[in-house]
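With one protein chain removed, the remaining protein chains of the complex are shown where they sit.
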Amino acid sequence: MNKVQPYTPREIMAIMAAREIRNGDIVFSGTGISMLAAMAAKNINAPDSVIFFETGAMDSLLEELPLAVADPRIMYWSAANSRLTDAFATMQNPITGNKVIAILGAAQIDQYGNLNTTCIGDYFSPEIRFSGSGGGCDVASFVPRCIAFMQHEKRKFVKKLDYLTSPGQLEGNNSRQAAGLRPGGVSLVVTNLGVMRFDKNNGRMYLDKFYPGISLKKIYENTEFDMDVSKATQADPPTKTELKILREECDPQRLILD
Amino acid sequence: MNKVQPYTPREIMAIMAAREIRNGDIVFSGTGISMLAAMAAKNINAPDSVIFFETGAMDSLLEELPLAVADPRIMYWSAANSRLTDAFATMQNPITGNKVIAILGAAQIDQYGNLNTTCIGDYFSPEIRFSGSGGGCDVASFVPRCIAFMQHEKRKFVKKLDYLTSPGQLEGNNSRQAAGLRPGGVSLVVTNLGVMRFDKNNGRMYLDKFYPGISLKKIYENTEFDMDVSKATQADPPTKTELKILREECDPQRLILD
Amino acid sequence: MTNRLNKVMPLEQAIEQYVKTGSHISIGGFTLNRNPMAAVYEIIRQKICNLHLYAHSNGTGLDELIGAGCVSKLEIAYAGNGKAAPTCIRFARAAQNNEILFEDYSNYMMSLRFMAGAMGVPFLPTLSGLGSDILTKWGFSKSLRKSDPKIVDNKLAVIDNPFGNWTGASKVVLVPAINPDITIIHVQKADAMGTCSIQGLAFADIEQVKASKHVIITCEKLVNKEELRQNPDLNQIPFIHVSAVCHVPMGAYPSAVFGHYDYDSQYLRKFTIAAKSPDEFRKYQEKYIYGVKDHKAFLNIIGRERIDAITADPRTGYSVNMKRD
Partner (left out) sequence: MTNRLNKVMPLEQAIEQYVKTGSHISIGGFTLNRNPMAAVYEIIRQKICNLHLYAHSNGTGLDELIGAGCVSKLEIAYAGNGKAAPTCIRFARAAQNNEILFEDYSNYMMSLRFMAGAMGVPFLPTLSGLGSDILTKWGFSKSLRKSDPKIVDNKLAVIDNPFGNWTGASKVVLVPAINPDITIIHVQKADAMGTCSIQGLAFADIEQVKASKHVIITCEKLVNKEELRQNPDLNQIPFIHVSAVCHVPMGAYPSAVFGHYDYDSQYLRKFTIAAKSPDEFRKYQEKYIYGVKDHKAFLNIIGRERIDAITADPRTGYSVNMKRD
């Protein structure tokens, strides 16, 4: 047994996401901590998972951690270098798409796992403008499992998104299906406080795990909408082995960890 | 001035088609005599024409005459080897498609330049079944100029096609446009007797040129539908230079010429 | 799981495992090039029948499968085999004698249908075929379509352009996606996981593979993963699409493989002549298909001389000055 090691919020977030990835998954990775989580899974618990990028690289070797999905580091020693249209087709087609798990970030999330990466305020004259969908809307539309990384703050866990960029369960119940989407969207939310999942029936977010030392009250106070915390248990903290691999093999340059 | 050289029907057909090709044209070539005509144009009168194939090869060197559009000879020293979807997109897109001239064959043609390459008799239970459209229907739908090679026989120049595989002017007048097609389809028919074109207004086939020694009566007798022959003049026979290049440079193995 | 590290198996096993009576199937290549012939002959030897075959322009492989009675339904754009058979003989006979149900599309339509399947959308649009009988004559009846959930309800659909006259198109033809149960292609190089590198034209192989629920790769060379990873720009098919990898040198013979061998025009002509007579055709099949154990034994009958004659010149990728008759 490992005893509890000191770890940073970013480290536990990467490990919580990595644990969700199964051997054989095709891991769609966005920018930043997403890449670290994908590499952690591959190096720790899912050696036969396949990392791939919307830009078209499949199963890149990743001798160095890439910092963008167009980083030249992803083009080296991949199984195939293709194009955006190919990469998204791989996810839209359920034959391959159903094996994909995506890791995304967002500025806002609501109780149904819908994401906003577009703006705060009015879309046409925004207070704060963000980067936009990128491939986020596409992935959330196509694949059965998505992990969202979020900072757990009230202004980010909101009752109503300023803009719905990437569909989750829309308005819950069967509204995602009614809109014409396949089952999918965000299925796991990983924050600096805990891990959330979604009720299979009504599509609402609930607290699955809280991190050691984090109170339910703190999570409650940092979430604008009502969230069921009754099923929550404490997360197993990162093990010594997990942290060692994360630090020494996934990001030795500490590009994301710092 | 060259004096008239002996030539075979196949030779004059190849030369008549080649003369229609202009420098700068992108020449879509089908199988057989189409390829010979395309190579003749490139070697004689349109050195900057570009030969390309529905299978995806663009501007192949063609050290040897290919005998099929999937012949490995077209894959050598091309500008790019791509796929069927790319090749047809090049024609469907008017930016490039409007520069394409296609060379096709058919089993039947009607007075509006519609082609049948599918069957004789009932489609569902054919007397004679042919290869089918291949890329013929696509090309005839997309590109502004097509050359059709035909044997000039009454059962091939018919009042009504047994099956309309590749659209020409459909029922004449503006029916092609009304169907949703861009201007295009067969614009020149080259047979063993002469050369036919189409009236800009009503879309009907008329005789443009008859070959030296061929009577209008013979053409009339070998055409099932009424055809205007009033504008016809005698074709200039192949020149010594044209024949020499055709025989010595385009098909020295006499794969098509024999 | 699609990323097993080793998917290599004997061809016999791959065919048995993935090609079933009634399977919806597509095979790679175009007319006389890169048809997966070893797989085709094995399907025939295993007497797998009632296949629903999707083809754009298949030649060599298609006509063998039809000639052997393996195919009951066919969706097709073109059945020809170069100079040897401007129309495939057994295909024409089967159509004329109502031995198969067939439905015609164009090459682009069939390619788009595989592409739609690969993209995971129900259809793709084209401007091809407006005004043609391809739109109006449906080879499969409405009742057959209704009764078989694996056949789409409509052969195709024509809609008004929902974007007005955008790009100059008033009407658009929509062609429905194909997702075969199994696609078999033959490539120059594959590794044990199934990543493939096709040299020369890819035809519609990539779309066919990505549209399919299962994929068998036969390859000229089974190479190390490292060899393929050195230039990922030359690999068109990543392993995630592939179910089985079979190492079958000359596995496309008598069709051509760019960089390896040319098509055997003599064999194709021999096939055409035999195909015209039921008796001769039975003798042909007995000698070259049923009478041999596998593709290696088949190639032994063909003999060294023919194989040498079609071997590709390394500069051009085909057999220079080969007698093609």
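We just call them A, B and C in the order they show up, numbering each chain from 1.
Definition applied: a residue touches a chain if its C-beta (ideal position, glycine included) is under 8 Å from a C-beta of that chain, and two chains touch if they have at least 3 such contacts.
None of these values were measured; they are calculated from a predicted model.
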With touch as defined up top, name the shown chains that contact the chain not shown. A, B, C
Which residue, A:S34, A:S49 or A:S141, contacts the hidden chain when the whole complex is considered? A:S141
Which listed residue (A:V27, A:V69 or A:I147) would be found touching the missing chain in the intact complex? A:V69
Could you tell me which of C:V121, C:A192, C:I289 or C:I302 touches the chain that is not displayed? C:V121
Which chain C residues would touch the chain omitted from the figure, given the whole complex? 116-117, 120-127, 152-154, 157, 159, 161-164, 166-167, 169, 172, 174, 176-177, 179, 199-200, 233-234
Hidden partner chain, residues of chain A it touches: 31-32, 54-57, 63-64, 67-77, 81-85, 88, 92, 94, 118-119, 123-138, 141-142, 163-167, 170, 175-176, 179-182, 253, 255
Hidden partner chain, residues of chain B it touches: 24, 26, 48, 50, 57-59, 61, 75, 77-82, 89-97, 99, 142
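We take it that only the chains that are shown with their structure count from here on.
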Quick one: do these chains touch in a line, a ring, a star, all-to-all (complete), or other? line
Among all other chains, pick the one whose mean CA position is farthest from the mean CA position of chain A. B
Using CA atom averages as chain centres, what separation in Å is found between chain B and chain C? 28
Whole-angstrom distance, CA centroid of chain A to CA centroid of chain C, is 40
For chain A paired with chain B, centre-to-centre distance based on mean C-alpha positions, whole Å: 57
Sequence positions of chain A contacting 2 or more other chains: none
Shared-contact residues (touching 2 or more other chains) in chain C: none
